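Here the complex is missing a single protein chain, while all its other protein chains stay put.
Chain lettering (A, B and C) follows the sequence in which the chains are written, and residue indices restart at 1 in each chain.
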């Protein structure tokens, strides 16, 4: 490795992630290249959660003892941090969910069921994750909606001319990923939203990959909904968020019923609480919310601009190095249009076998359809191997990946 | 305190819960009597989660690198522990959810929407938590169902004669709590289920309070569905479970759409995965599942029979001591029919003020309607103060509660 | 901590001076605290210049909510409707003179929320009114 980055002090960052020091086989250190599936968690996040558990653990909102007040304050403070991270106008527009998937289902089942009717057009894209396909398929079956898809070009970009064409169908909703978890493509979200709004559509941005890796500003984007997951941005599992435009959220019916989402309950009727509580039924993932807030703190301290530019550097380096290997086929656009995700195939090997042999050398990449079967179908393949990078990924790890790929070739030579 | 318990070594148990050593005000130690809202977590649970995060953190199911395999194995192993804890015939009948509330909403929206139609009768009880009311109210509005309620008697028991009467309406579903979170009443679940089945109804047991505090055996109960939350049984927030009879679960449509719950996805259609995955869309609360499993391990090591008998002892003692205080009114049945939950009022004071003054003395009780407004309405009150106990609650803490209540009287004298 | 129940609050709770209903009234509004089910109603009478001449609250609640409602009613008599609309959370907390955690804050602010929703003539009370 002879490229020096200036954006991040990766060696220092790595010290915050104890797992990175692990050996996966005796003498074989971990090379974690699977952050697109889930990121690792820094000590700071784990410790913030532990502090809550050992010091202020209580159920929230209703308790007036000290622990409950501390837990409630911490839970709401974390919401404020998350809101600020995406520049939401108010913390009340940030709803805690389990993950991106639940955020999107919430919109489909609450907003969608209330606002869409037979024959209405919903525009998605061919590169969507199953989480932004299946909820709409379920609703489409129930309501007889028409689903249309912005095509993906050979080089892994959205075909915006085709999109403009689709907009003449007067869609009610345009829901798309800001960054593909397979191709790495960073879509022109602002442009897509401007066009959607001009056509009268509401927009949902799947931010599962963009929020962790780029500066995302919901007001600059003018997004109506934004869905994302903590576990992909250094935070814990079990918590995610949905941002929504206030008027939309306030007009939406509740998603689930239960404690905390109500203002008043009688035996046969209830009045819903105000946002965000209306959408948070039951005891929420309290500790996880605190961890989510701590993850945002950690990212803020590095700065999302620095995160993005470091990832630009490492993905460019990875593409360059992979291009040297005969038989490697990389999917997706050039480095400039791409986040730090590299999906590839090697010779005529199956992605499982690539991943398995890499794993023997400690290199963790993901293999499969990455919850994007239609996209793989489009490219005429069933699966790819995917190496992905984050703030703790070192350039040396790219070199190890390259060496590992040569080992795969050897094994099946 | 001069009663010695034999069931549990509480002093030893308390050492596992670091928060119990906390001072809530300078010099004022915590007396945590709010376990019905959420339990505290032992070191063992926190450490199991930390071990996963620092050693095997990865997304599950699809990865074939070592971390992903370890995380997947741990996630499924925890499911097996939970299944065994409630004596489910197979781990595949245990679905991870966020909490009891989501478990019940899942049944309402998946089973309920597919199986209930206009005019169908659903029987609930007057002592239900909002989580077992509002989901059915939402469905009732959508489908035009008829909700009926087993009445609660003055002494806080279900009126089973009235229940038998209601069964002549040929209900499709009987959904009830096995233990009231306000009155502490332990309902005769087995008898209720036998009668429901004889009338042709499916049964759902809200086990949010029973599973943490009593031995619960779904096969002995013959329950069709059982819902419960980890955070009330020493486990983390953000995870709960739904047990379901296999034929029911297999016939139910998916709840949410997304990654992992599918077998195959095309642009406009999908095939659902088999149970339990069909109901677990998106990245689940992986770390929290491991914590849930560790909580079950902890409870097993004590033994649920011992847990139940200790709680019987402490609640009997609490009721006895509270009866000494002039102006205290306790709600709910006698100790024999009751779990370790004591809701009460004092003189003409508001529950908030009782709780607030107790808090000044370090005593954490809950004040409010405890998400059971209709039950409070029934008793003609808006709120109660609630002291609740668990395996780490000491008899001395009952004494402190009593002393605290006298302080409340003084303050407002 | 003990400050929470300083003399003024206990006194106003035990012997409120503005408890009751006004019938007829020019403005009346009521709402619940979703956290505890407490309920407060506020009635106002105005003169021809939209100045508050009489104010009263009813409903039930804890000492904090009752005392704060009573102190708030006292403070609005003589104020113009515009001044009532401009009242903030901090104005109320100044009247009470105590520090409150997030949950008790809701108790204290319920009367202000109800008052302002009435003053603005809103269909529904909104947390934005007291933030």
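The rule is short, and it goes like this: contacts are C-beta pairs under 8 Å (C-beta built on N, C-alpha and C of every residue); 3 or more make two chains touch, one makes a residue touch a chain.
This is a predicted model, so every value here is computed, not measured.
For the chain that is not shown, the touched chains among those present are A, B, taking the whole complex. Of the options B:18, B:42, B:63 or B:207, the residue whose C-beta touches the omitted chain is B:63. Within the complete assembly, B:92 is the residue of B:41, B:79 or B:92 that touches the hidden chain. Contact with the chain not shown here comes from a single listed residue; of B:76, B:217, B:308 or B:377, that residue is B:76. In the full complex, subunit A contacts the hidden chain through residues 25, 350-353, 356-357, 360, 367-369, 373, 376, 382-383, 411-412.
Residues of subunit B in touch with the missing chain: 61-64, 66, 68-69, 72-73, 76, 92, 262-264, 271, 273-274, 277.
Here is the rule we go by: only the chains that are shown with their structure count from here on.
The greatest centre-to-centre gap from subunit C, using C-alpha centroids, is found for A.
With centres set at the average Cα position, the gap from subunit B to subunit C is 36 Å.
Per-chain Cα centroids separate subunit A from subunit B by 31 Å. For subunit A, the set of residues that touch two or more other chains comprises 62-64, 66, 68, 262, 264. Annotation for subunit C: residues touching 2 or more other chains are 35-37, 104.
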